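Removed: one protein chain of the complex. Kept in place: all other protein chains.
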Amino acid sequence: MTHPTLAPEEPLLKVEDATIALRVGGRTMVSGVSFAVNRREVFGVVGESGSGKTLLTRTLFGLQDDARLTAGRVTFEGRTLPLEGYGAAVRGLLGHAIGYVPQDPFSSLNPSMRIGKQITEAIYLAKGWPMGAERTREAAIALMAEVGIPEPALAFDQYPDQFSGGMRQRIVFAIALSQEPKLLVADEPTTALDAITQRRVIEMMLDRSRRHGLAVILISHNLELLRQSVGRIAVLYGGQLLNIVPAADVGTHAAHPYTEALFACIPTREKALADIRSIPGEPVGAGFGTSGCAFASRCAYAEPVCLTAPLPLNAGITSGFSACLLGRGAQ
Amino acid sequence: MLRLLTLPKTNIERAAVILALIVILVAIIGPFVTPYDPMQISFRSKLLAPSSMHWFGTDGSGRDVLSRLLHGAQLTLSATFFVLIAGVVIGCTIGIFSAFVGGAADNALMRLADIWLGFPPLILALGFASALGASLQAAIWALVFSWWPNYARLSRMVTADILSQKFIASADALGVPLHRKVFRYVIPNAFDVLIVQVTLDISAVMLAISGLSFIGVGAQIPQPEWGAMIADGRSYVANGWWIVLAPGVAIFLTALAFNVIGDMLRRELDPTSRRR
Amino acid sequence: MAGAEPLVALEGVAKSFARRLLVQNRSFALSGIDITINRGEVVGILGESGSGKSTVANIITRLTGYDSGRYLFKGRDVATLTRKESFAFKSDVQIVFQDPYGSLNPRATVQSSVMESLLLHKRELGKAERIARAGQLLEEVGLNAAWGDRYPHEFSGGQRQRVAIARALAVEPELLVCDEPLSSLDVSIQAQILELFVRMIRERNLTIVFISHDVNVVRLLCDRVYVMNQGRIVEQGQARDVLSRPQNEYTARLLEAVY
Amino acid sequence: APTGTLVIAENETPENLDPANATNSTVDELLLGAYDPLVQFSAGATEVTPRLAKSWEISPDGLTYTFKLRDDVLFHDGSKLTAEDVKFTLDRLKAAAANVLNDMGPYASAEVVDPTTVKLHLSAPFGPFLSALSRIYVVNKALVEPHMGDDHARQWLSVNEAGSGPYMITAYNPTESVTLKAFDKYWGGWDGNHVAEVVFRYITEPSTQLSLLKSGEVHIAPDITVEDKIALKTEPGFVVDVGAAATPLFFDFNTASKGPTGNKKFREMLSKTFDRQLHLDQVLMGFGALPDGPLPANWMGHEAGTEQAFDLEAAKKMVEENGWKGTTLTVRYLPAILEEKAAVEQLQSNLAEIGITLNAEGMTWPAQAATLQKVETTADINMIYSFPVFPDPHAILNATFNGALTGAKGGYNWAQYSNPDVDALLNEAASSSDSAKRAELYKKAQKLIGEDYVVITVSNPGSVVALSDKVEGYKYNVAHHQTFNYMDIGLKP
Partner (left out) sequence: MAYVAQRIVFSILSLFVLLFITFLLSHVVAGDPAIVAAGPNAGAAKIALLREQMGLDKPLLTQFAIYCGQILQGDLGTSWFTRQPIASDVLRELPPSLELVFIAMLINLAVSLPLGLLTARYAGSRFDDLVRLGVMAGAGLPVFWIAIILQQIVAGRWQLLPTAGRLGFANREFSGATGFYLFDSLAAGNMNVFLDTLAHLVLPAFALSLLFTAVGVRITRTAMIGEFRKDYVTLARAKGASEPRIMFRHVFANGATPALTVFGMQFGWMLGATVLVEEIFGRPGIGRYAVKAVTQSDIHAVVAVVFVVGVVFLLANLLVDIALYVLSPRKQQRA
């Protein structure tokens, strides 16, 4: 394939036509997913439960044991990772180049290790001991202060169970940020937290991204949250990437029919009861196993072709994209 | 039963199910199909090595080992199942009661079960058996006596878990009476977990019974309980290895089969491995 | 509705959970709250996790007791109800829970789950009538009556929630308490169930207590709202007023945080 | 001087070391070398020979025995053995109602005449008195007396030794081993080939005993299976010794029972149901003699043909005629002894054929003994060996059939048998010293016993012991069945 001239700035992460299958049984769970994340960009991924958000990201970043990338091309900072031995290759990037924040703050810290130790371990793993133990400790404490932990010096020697969920999630962020990665992946980092804490943590993350030029992939099932927080949103449904849409276009006809319908389901500040429209039927999960558009069975616009035709592959992955076979929502 | 045949996923599991069915079948019809009288002494044919006449050889009193093995299957398995059933009935009654009443009584009962459970079952059974006098019955009751807390604890845990679920709260909101709650809600939902545990316990109980028989406080002569057969044959290991080998292998294979099935059932039935 | 007797009146109801035996370390779930619910009203209870919403729901449905205060149902102090009246109370007040996976007996078909309500409270019905009624109810909540002999695990979360609603409606309650009935459902299904509620409120003469932490849903559905924080009611009033011009500082913060 | 260590395997652990328990062979074999009796039965001898007593006199009325003691005997603590110690020993046994006195008949008291002279008094004449004295081990009064307490020093003597014998018990670990060491100041001196040390190792499993014998870790293995013994006969490096034992094994019917065995006719039937020849040929593999009545056939006073021959057909007919089909009986036995187990299985098998169920309860000796304390708790049938303490008809017949020594009275008459005519004959024979007359009386008694169908004499097994061929001087001792004359044994280099 020949490439058009690269944009002046090459994307940080480029995923092309990624297909993910389970190791046992070989069922294809996610197919034909392409997107790119630019440097400094905050990129959202949305999808209903079971749509494959976690599976996709965990597999892409070598954290899922029982699934693997069977086809596609992943390029990070211009370097293409080999498909053969992909897991090992991407693991080499974890930590120092790519950070990851799991969903559940209550189990994502090692309960028997002091939190300071967990942060300095991260620093050590990313950079070795260039600055000695004492300086490393200071750096960790500074970072803890930055993510908003009160009395970080004291907290340094405490254990995770002495912190609330929100604090723990901040610590996890501190761990990921301490390695100064270029890309941070956060898989529903706030769903376990209450509304007020959720907003604080998200804002802390966005702030950090703005100030340090950190690229972020923020995964959430809360479309409204993403709409208010990120630049572009990738919409997953049934293991397919149906739409990459600028946040501003969500809720307009500029989006894929699914994105549109999804938005219509959500009660927001502005909406009246009459504005809420449900999507009939049941959502399909990743690996649903038919050809065509996963959303076709519930789509108001669907035509017979939607059930059979292969989804278009997306070329313009750094901007918007709609996988609609009828051409809806495409710019 | 039919379902059992559809559950196995691997050849080992299939083999285990078939083996277990054979063992159970033997336990039922074994005494009627023995090639020789398992009790009939025949010193003239003692210590015969395995041959086409005596597949598993003969023992120190000239009895056909295969016949004794087949007859012993009934003894060994019925004793095992009796211990388990009695243990389950006693344990579950206490466990379910405990979970329902809750509070201090619950606490006390469970602590008791905890402590009880802690004691080495073999030693406890030994004490009990020696107090009752040596016989298979005594050994069986001794094991029931030391086994019930397993099920009390398990059933209390499962019941408490069920009671904490919302469908019980909705039953309460409807005013479902107690007996209906126990028999329609708790027991059916606890059944799978219990059956898994019981299957996994078969081997442990069987080993314990044969252990007690082996040290002389269980089955008495001429009962061909498998552990007693090993005890019987151990004097002859030098010139009659088959006497010890056959019942040992029988215990081992039966225990293994039920262990494999238990593991399989746990995979298939245990809600903790299925619930999302 | 002024003048009419409220359906439910909680007066200074408090409840605490003992944390541990012997140790006097009680965590307060509720401290002296007052709640009034009039016939035909849809009342929302808002609050974050742990604020005591479910405890209120359980007290109203009498699934749990309370330590002090009074609970008047149709003007009667529930503490004085006889056994028989207590049983009758259960057909007046029903509850729908958050978790659709746990709220149905996994070992009963959905039909028998619905029929159980009838069996207990509509004794006059024969078996055939019960089956017919159950089918009718399933259809009403948007399920196929022919699915009645299936078990809960064969249904999706949204469908189970429909069954749970049918089961609650079977006894024709006056008051339906919904404890976060949407929050564990998929977004597109939430909207479906929300529509079901809207329809029921319209079609049946139901009084509803709708518990949620989703401000936007409460705004859309409820007439009146109570805002709870740490076991106290911090603000109450017409939903429109409270949610657009919060008086209480906590409410304001909560509203601000919501996306 | 003694050299080397002799290791003997033993399947049952000793209860204790108390000379009051010397009737028990596992205890006796330890005491045999550690203590000295007044007189002894040496291996191979048929008459008592002097040990501590140099000589003795019996008063004409047979009521007083006067012993002259050696004056060179030292206890292991170095003190001298005197007549006081002998009197103390007997007084203690009497006070403690020890089992060893069961065979001492009408023994009354002891009297010290001077340090080397002691007189023993009887209340009636008792023929086998001297023989019985061979099991009375003299203890060191000075050592024992401080521990008398209210249990007659039973506890202390259970784990301590206070003897004057050729060997000292130096280590007592009853579940593992007991070690004896040669006493260098032994009055008998140490001429010839003797071992410096004897170790008893308690190994329950016959197969383990065999392994240890083969690997040279033990020199004597008495408890391996007959089959293994036969195999060892032809194996180089091992010797299998067969001693002409006189230890008849009995099925004792509970004659006092209210159950079926209380019925003489039923017992008659039972006594036809055991095939002794088969047992001898196939269980004992020919090691032993075919029993003919309770007494060994070559003993003085033996009466032939008093017991029923094996005749299952006749028994079956009796069962059918009397409607005994379906009767359930219980037998108690010692499962550790393979011959007993085999005999029980044989009886079970035969009885099953004629429609009678025989349940077996394996027990150990003391436990079984405990059930004999009451007629009600006595099983229908009990198995018991008679280990005669000395080779005299009295030792077997009196202990087994005298109504004064029933199990309920603490004796070994486990048939709970009581026939005044038999008792009278036995007592008369005991008080006589005229051999011919005694023989006559014993014959009469055996006839009566036979007519009452009291026991089945199962076997007269030989004592078969497997030894390493390094062992020199082993000799079976009828008077101390299941023990070893380790004081006479030496090891070939």
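In this document, chain identifiers A, B, C and D correspond to the written order of the chains, with residue numbering beginning at 1 in each.
The working rule: contacts are C-beta pairs under 8 Å (C-beta built on N, C-alpha and C of every residue); 3 or more make two chains touch, one makes a residue touch a chain.
Remember, it's a predicted structure, so these values are computed and weren't measured experimentally.
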- Task: Using the whole complex, pick out the displayed chains that touch the missing one.
- Result: A, B, D
- Given D:S59, D:Q155 or D:T328, the one touching the chain that is not displayed: D:Q155
- Task: From the listed residues A:V37, A:A176, A:L214 or A:L311, report the one that touches the chain absent from this view.
- Result: A:A176
- Among listed residues D:K141, D:R201, D:R267 or D:K341, the absent chain is touched only by D:R201
- If you put the missing chain back, which residues of subunit A would it touch? 24, 58, 61-63, 66, 91-92, 94-96, 98-104, 107-114, 121-122, 125-126, 159, 161-162, 172, 175-176, 179
- Note on the structure: Omitted-chain footprint on subunit B covers residues 12, 111-112, 115-116, 118-124, 126-132, 134, 203-204, 207, 210-211, 214-217, 227, 230, 234, 237-238, 241, 244-245, 247-248, 251-256, 258-260, 263
- Footprint left on subunit D by the chain that the document does not show: 5, 7, 13, 15-16, 18, 97, 99, 151, 154-155, 158-159, 171, 173-177, 179, 199, 201-205, 207-208, 211-212, 215, 217, 363-364, 366-367, 369-370, 372-373, 410
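Rule of thumb we're sticking to: only the chains that are shown with their structure count from here on.
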- If you average the Cα atoms of subunit A and of subunit B to get two centres, how far apart are those centres in Å? 51
- Message: Quick check on subunit C: which residues sit in contact with 2+ other chains?
- Response: none
- Name the touching chain pairs, please: which are they? A-C, B-C, B-D
- Note on the structure: Within the complex, subunit D is touched by subunit B residues 39-41, 43-44, 46-47, 60-62, 133-135, 216, 220-222, 234-240
- Note on the structure: Touching subunit C in the complex, subunit B uses residues 107, 165-167, 169-176, 184-185, 188-189, 275-276
- Query: subunit A touches which residues of subunit C in the complex?
  - Reply: 48-49, 156, 158-159, 186-192, 194-195, 198, 213-214, 216-217, 219-221, 253-254, 256-259
